[in-house]
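Take this structure, written in structure tokens, and hold onto it; I'll ask about it next.
Every protein chain but one is kept in place in this view of the complex.
Chain lettering (A, B and C) follows the sequence in which the chains are written, and residue indices restart at 1 in each chain.
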Amino acid sequence: MRRLRFLTAGESHGPALTVIIEGMPAGVPLTKAEIDEQLWRRQQGYGRGGRMAIEKDEVEILSGIRHGLTLGSPISLLIRNRDWENWQEIMSPHPRTEGTGTEKKVTRARPGHADLSGGIKYKHGDLRNILERASARETAARVAAGAVARALLRAAGIELVGQVTAIGGVTADTSDLTWEEIACRIPRSPVFCADEKASRKMMAAIDEARAAGDSLGGVVEVAALGVPVGLGSHVHWDRRLDGRLAQAVMSIQAIKGVEIGMGFLAAARPGSEVHDEIFWEEGRGYYRETNRAGGIEGGISNGEPIIVRAAMKPIPTLYRPLRSVDIETNQPYLASIERSDICAVPAALVVVEAMVALVLADAILERYGGDNWQDLKVALGR
Amino acid sequence: MRRLRFLTAGESHGPALTVIIEGMPAGVPLTKAEIDEQLWRRQQGYGRGGRMAIEKDEVEILSGIRHGLTLGSPISLLIRNRDWENWQEIMSPHPRTEGTGTEKKVTRARPGHADLSGGIKYKHGDLRNILERASARETAARVAAGAVARALLRAAGIELVGQVTAIGGVTADTSDLTWEEIACRIPRSPVFCADEKASRKMMAAIDEARAAGDSLGGVVEVAALGVPVGLGSHVHWDRRLDGRLAQAVMSIQAIKGVEIGMGFLAAARPGSEVHDEIFWEEGRGYYRETNRAGGIEGGISNGEPIIVRAAMKPIPTLYRPLRSVDIETNQPYLASIERSDICAVPAALVVVEAMVALVLADAILERYGGDNWQDLKVALGR
Amino acid sequence: MRRLRFLTAGESHGPALTVIIEGMPAGVPLTKAEIDEQLWRRQQGYGRGGRMAIEKDEVEILSGIRHGLTLGSPISLLIRNRDWENWQEIMSPHPRTEGTGTEKKVTRARPGHADLSGGIKYKHGDLRNILERASARETAARVAAGAVARALLRAAGIELVGQVTAIGGVTADTSDLTWEEIACRIPRSPVFCADEKASRKMMAAIDEARAAGDSLGGVVEVAALGVPVGLGSHVHWDRRLDGRLAQAVMSIQAIKGVEIGMGFLAAARPGSEVHDEIFWEEGRGYYRETNRAGGIEGGISNGEPIIVRAAMKPIPTLYRPLRSVDIETNQPYLASIERSDICAVPAALVVVEAMVALVLADAILERYGGDNWQDLKVALGR
Partner (left out) sequence: MRRLRFLTAGESHGPALTVIIEGMPAGVPLTKAEIDEQLWRRQQGYGRGGRMAIEKDEVEILSGIRHGLTLGSPISLLIRNRDWENWQEIMSPHPRTEGTGTEKKVTRARPGHADLSGGIKYKHGDLRNILERASARETAARVAAGAVARALLRAAGIELVGQVTAIGGVTADTSDLTWEEIACRIPRSPVFCADEKASRKMMAAIDEARAAGDSLGGVVEVAALGVPVGLGSHVHWDRRLDGRLAQAVMSIQAIKGVEIGMGFLAAARPGSEVHDEIFWEEGRGYYRETNRAGGIEGGISNGEPIIVRAAMKPIPTLYRPLRSVDIETNQPYLASIERSDICAVPAALVVVEAMVALVLADAILERYGGDNWQDLKVALGR
């Protein structure tokens, strides 16, 4: 990020997750409640395992916000891990006293995780030292950061709408719905899908997967409405908005593909069916009747909704065992688990939204400056 | 990029493209010939228009390399635009003398390009000021930078193999070929496709599109072989290798989708069919029998080939007109063109390879340091 | 920082300071006690006001360290502000309820502080929103981050020795002492000065300033011993070690000047008296008999001790009033205060040490890579 920086920290079973966000302008309204709401959304979704009940994430604001307005100084947020008391010996920062803290040593590398490569890279014999940080638990910190970015977007008149468009083989069809209608229906669906029929099929698919000891991935889509023309730039590769979105989204645990607008479909269609014709009308200005580009041309936002899609692989922790190796003995073992999520696609949607929000907020600050909300409001013409 | 930085510069019809690459270790063998070879590859490919003949790109090395070895200092490369003499008045850096230099003013915004959004962002009334930089001509500078990164990869024992896997609706099947066989067949195909039959169909599709005044996109795939375990990191979102690859590839002109390994397919399959089981053998160490993850787990390279796929939209400059607007009058006009490429997917492949090379070289330097090739060689165990 | 990043957060009277450090290798020994020791040192020093007694800083480790070793993941540290309960209404993050939280509104801009410029930049009518973050309290977070960097330096065999060389007009002379002797004497001096006689005079000067309602600045010097050859680089301006040290040190509150080696004195001497001749001896390798360069030539460490010196201005909060303006009324007022530090030079020394430690750790990781301490140890030849 060029203008809005953030660092997240925290192990899955450590005392807390933290995030510091630096670069927010002063004077943006922001409350604990709206951060908590995003944290809550991340914990919802049909298909989650038992841990979600333990967590109930809540944020503590440690800096950067006063009396409901951002100060312009770094915003520090803390999310406690509720189960910490049961882990404080195992995850203690303090040097081990004789014979303690080794109870939960992990030497079995799970397929589909960072375990083995991380263990090699960081020379950790106890793979807990990898998995604690590689865990999707970390995304709670990103969601908190994203809630801060969302506050800026909302002030700037940008709204994010996200939906789950596929789980496993079940695909939703929302082509006849407006974004407003989609936004309206999502909270009612346990899988965050606006197509009611598909929604039910998705839940059924999750139930089947659970019964089979398997897991499911899916596809999520985020639209950013009301984005001003001119975010990102064609002038240098690393300033292109599509590339910045792609990194932010692909960096989420379990995401294996990212698309803007038509995405891979654009590769299969002739040019005459891929581009968006440009029109102009008195009072309305420039507009398009289609949005195949997904709101970005030449690496720059064009004023149409920005459409980002991401493919999530199924959770690699299965009840059905996968073959793997114990790194202490190099002996094979069967990787399986007793309690886990079956499907985390709805949660991933919330994380994708957060990352999209952060990239857009960064691009706004890059384009308009904005040490404070008053100046930014003028620059944005609001 | 954390360790290897580069800036490109240059307008499409300006005097030259330049690129400066900072952060290469000293002592890496690198010749003009191998940079020129990549530039030459970018200009090949069935479906290009007439300009390719004009260009014949060649690099001038202005710094950072001496007697065939990198110095450790910034590498500066220059690629002249051969047609410059015809454009020097129009593109002159010098203040205009009365009545000159306005001949090729562009006020008609082309759909699918940066023209309109760029013009608004930068307040340019002459859209030439946008399109000259937004043009894919810029990718020649990236390919030159990529050739520098490739020199480091080659020294490190990493080989890149790229192939075109789809053009328009025609899809190749190379699932029965090894990467070595693919590498061997690519140079023989005018569309850089290892499936001979598909190759012919792709050319036919291009011919048809040309006849119809249309254009075609496609899909490219790059495999990086011999990548050491441990590039990238799970510890922070912006250090994950998949995210860094995604930004680099999505930032290429006309790319609308990026996948790692199975990509979107992983979203539709159950977990039991998506993850790669882990094995160990005396002498061979850890290995997988499948590579659905595309060589990256938890944001870290796992020693298997890294597989990146990208979707390119068809070139937006069509012979068949698209409706658009003249920004000076806001009157509609029909956007069409007399001379253009029909399909630039093979060229895009070379650019994707270049960007992948740059990201991997950066990740190697981040992991191993490496002020000089001798130290790096030891760290890499070569 | 290219390789070791950190963000600090926290207002002076907020609930806590936090810092996240990203990029530390795994496996470096690090305990709470050694971070607390640096925090303790920052609070010592003759000439401090009453607040130091309130604070007694202590760190909570929230992530990145397990069983006394770094994990390689981001390290999150929290330092509570002990006085928070008295400030929780005034500094509350939550929107104000009618008639509360305005008690300590600040509208009088203090000379020598960020108050006025910060208020204008961020459009804050209550200057508390500036001074809470601009306060030197923030340096506690830097000192904690520096303690993390010091752990890496210590493992790498690098030791930092810092001394106060001047307070007000009193100058110390330690030219006849070795660094070891200086290191030994510093903890015994209430002003962190190794020259016992000067030490007493400095305390007397502080007492006089207190009596006069005035404040004193001074000069601090930090030496880094055991630094390997080759940190930093001449190849690009922003990689030069001296420049990176200069930014880090000049960025500390109240620092107005930075020198490396002879510093300004070098400007007044002929070349023949400024440079360090080079010698070589079997077993000892290259060495110098002088160290006028302060351990850096051409932006690169040369193996001699790195010597950084910084000038601190006197604390601008005086008992003797300075003329200033109330920004609400634009009426003049006399800026004075009842309780403050007279001299914070010893504290500044600890902060300078911290920033030097962070820059050197960053440069080590840039040169040697080092995902884990084992690899780094090999690269460093330890």
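One rule holds for everything that comes next: contacts are C-beta pairs under 8 Å (C-beta built on N, C-alpha and C of every residue); 3 or more make two chains touch, one makes a residue touch a chain.
On a predicted model such as this, the values are computed, not experimentally measured, just so you know.
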Partners of the unshown chain among those that are drawn: A, B, C
From B:Gly47, B:Gly64, B:Gly112 or B:Gly217, residue that would touch the chain that is not displayed: B:Gly64
Selected residue (touches chain absent from view) among C:Gly49, C:Pro95, C:Pro190 or C:Gly257: C:Gly257
Residue, one of B:Leu39, B:Met91, B:Ile278 or B:Ala293, that touches the chain absent here: B:Met91
Residues of subunit A in contact with the chain not shown: 2-3, 22, 72-74, 230, 233, 235-236, 365-371, 375, 379
On subunit B, residues whose C-beta touches the chain left out of the figure: 5-11, 14-20, 22, 25-27, 31-32, 60-68, 71-76, 78, 91-96, 101, 121-124, 129, 132-133, 371-375
Footprint left on subunit C by the chain that the document does not show: 7-8, 109, 111-118, 120-121, 130, 133-134, 142, 166, 168-169, 209, 212, 214-219, 229-230, 233-238, 240, 242-253, 255-264, 266-272, 274-280, 286, 288, 293-294, 297-303, 311-316, 318, 320, 322-325, 330, 332, 355, 367
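Just so it is clear, only the chains that are shown with their structure count from here on.
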Most remote chain, CA-based centroid, reference being subunit B: C
Closest chain to the centre of mass proxy, which here is the mean CA position: A
Subunit A-subunit B separation of Cα centroids, rounded to whole Å: 27
Two or more partner chains touched - positions in subunit B: 230, 233, 235-236, 367
